[in-house]
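Step one of this worksheet: look at the structure below.
Some chains omitted; the rest stay in position.
In order of appearance the chains are A, B and C, and numbering begins at 1 in each one.
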């Protein structure tokens, strides 16, 4: 059960309204790594988690993230406060409001659709989607996803700090950013408290493929590092010789029933290609002058399109 | 530049068609943790990465994931092969095809919309979305996201292995699952090769908030663990006494210009609430018998709705 | 600031696991009218609302909806509990797990992607989207949207009650459904407490169009009711005589600069249609036997396609 107190977890002091900055702050409100994503990530994991210690931790952090959603949302509300009333009451001329609000698509959507409210969209106006949440119901996986999610949220706050010069906002963002660091530390502790957490899940890997590095991108710039060389790695460089790795044909197969084989052949026959070069829609659409200028060695149906390309030269 | 060889990286041997199983396999083709998400995650990071060693690794693994997309897609194509031809050529009666294809929404979408082809949807028919990719353009963040992504892909393969009894498919899934383990190991090596990778990004946190655990979920089940107790943690249990943590009022503020203040007051006046209890739409819509049965102490406008609830008893 | 207590607002007592029923319950967890949509609708309005009374109400109800999200999520967790462990530990044979989990696309996604966790998807597996939230930052509008949202949530709970025979779940759903009724009553009171709330917003309508009913759908079944007849309505039945309603030409116009006119003419010339009947791609693709069977009066380029249709008769 949730309860709420009207005081924020961190006091928000905004110097002056700035609707454009508000749009950027939306990234941490309704964006991919924003506070709603964080809160819902941990809350839904907490509901599913059966270990009481981890469940408690997940609900603690989920609840704090909701308080952070409130802090960042309050920043947005303050930044929009003046413009919101001006549009609502038509307090400035049309041209002035258009100049301010029509500065970009997202500021228009924020003002005209949402009335300057804190909306669950990101800085480009894309709606928040539960696709942002990648919980999988297995702690050795989810804790890694949580560690990564906190790292992502941290860097987005860092970038917002780098572009904000309002001291009150900067301070509140610093608090929020640091809490992501603390949460990452908690999730790290919880992951490594599971004695055997790698590989994640229960099934081990197939031994012969678990330490193999396949060098699929070659040419100049082919390098080594601890991720692909050293004692723990087997490495494949000659792809065409060693693939398929199972030693088979590399051709997919399935066994159809005789009836299915017959139907498949019928379909193949219906859709078979005629080998010759037949006239196409592109050729009959390639323009009136096409046939005249084409010359020589390419001949046949292709003449028309070729000629057209010739006739209309492109220069940069 | 990419090149392709028609042999698969791992030979696919499917025993017999099974369109319903094909729908489940879509999870790793067009699903959130499927091979397209993996390939595009590393490929887009590789394009942005400026460190040549990590760039090489990202392109190696991205390219291999494309080959895995081909392996899982070939499994799906084989599982659908018979049914696809039967529907295309109308080789069975309407009732038989309906029984097979109408088994569920997703099998219908797979057959009727996609003609039994390998489509970039997940096992519930939701389209693949770039929202699945969480690259942030900072290696100390992205490598953590990649570690987590490999863990997620691993567990989804593990679950598919657990529900598949076709030995050829099971074997191919085992190969694919193990490669996720190997890739996770590469990304771990690359992360820890960056000497100072925590906190991720460049800015440190604010010291007084970086080791704080806020116990926001309380009551029975409140537990301790390495994630919230021990020497490295400061801990807050009494929320109402300690919040806002900055010692301020906890009330968001912004300074408006005098003009804006005036407009804001004008808006407030227009939208002010009348304190008395006025008749509402719900009350006038609460049904003809409502006024009759309501009695006594709640009085006024609320009578109608109350009475209606009384009149229509609910029993479970 | 939010706080949490591990007790639920309403005790959840589930008789036995039932993953298929869990999928249906997702409608009120991650669905369009589910509790997340409700909580976020009121919470984001509360952040924006400047009237202290309404702000308090919005935060009260938002917080309660979060507690409801926890109740319905706990029902889902309980319904999935057995199957979740069986898949995770591979405790049953592949065929048994496939039969249970492969019953439909959504049950597969729930189990294989989400590990049986409470996920923010709906009963068909579509991810929750902030497009479900229609707050507009104007109380005379938003309160109407809230009234409607509560009505929608109420009917979805009613339908879930109608298909659930587990008494503990039915009882909890009854509680949740009734709370939507109570919330609707609060929002009705808040709307009608704004003395002048219709038309919503600030601008009145243009008088001559505000009481007009345009009878655009005619023919048998054309009826009257209080929505289109009576003293308060003006009504238009003869559309072709009365449109455009402003008495103009009904043709859209814009004034281009002379340069733009010239460019527009250039584009028109490039894209002009030749009036004659030219051979098309469809005709050259209409099949080998086409030309032979076509006869008589349609002639010209159309022969081929026509003939093809003739040659392949369709019978139902």
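Methods note: a contact is a pair of C-beta atoms (placed from the backbone, for glycine too) under 8 Å apart; a residue touches a chain by one contact, two chains touch by 3 or more.
Here the structure is a predicted model, which is why all the values come from computation and not from measurement.
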For a quick check: 3 copies are placed, so what copy number does the complete complex reach in this file? 6
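Here is the rule we use: only the chains that are shown with their structure count from here on.
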Point out which chain occupies the most central position, where each centre is the mean of Cα atoms. B
Centroid distance [mean C-alpha coordinates] between subunit B and subunit A, Å: 11
Compute the distance, rounded to whole Å, between the mean C-alpha positions of subunit B and subunit C. 20
Within subunit A, the set of residues that touch 2 or more other chains is 5-9, 56, 59-60, 62-64, 67, 74, 77, 81, 88-89, 129, 131, 136, 138, 202-203
Note: in the complex, subunit A contacts subunit B through residues 5-17, 32-33, 52-57, 59-64, 67, 74-75, 77-79, 81-82, 85-86, 88-89, 91, 129, 131-132, 134, 136, 138, 140-141, 144-145, 147-149, 151-152, 154-156, 158, 161, 171, 174-175, 177-179, 181-182, 184-187, 189-190, 193, 198-203, 205-206, 209-217, 221-228, 232, 239-240, 243-246, 248-257, 259-260, 263-264, 266-267, 270
Using the touch definition up top, name the residues of subunit C that touch subunit A in the complex. 1-9, 30, 36, 40, 43-45, 47-48, 50, 56, 59-60, 62-64, 66-67, 69-70, 73-74, 76-77, 80-81, 84, 88-90, 113-121, 127-131, 133, 135-138, 202-203, 278-281, 284-285
Inside the complex, what are the residues of subunit B that reach subunit C? 20-21, 23-24, 27, 31-33, 103-107, 122-126, 155-156, 159-160, 162-165, 216-222, 239, 243-244, 250, 264, 267-268, 270-275, 277-283, 305, 309, 314, 316
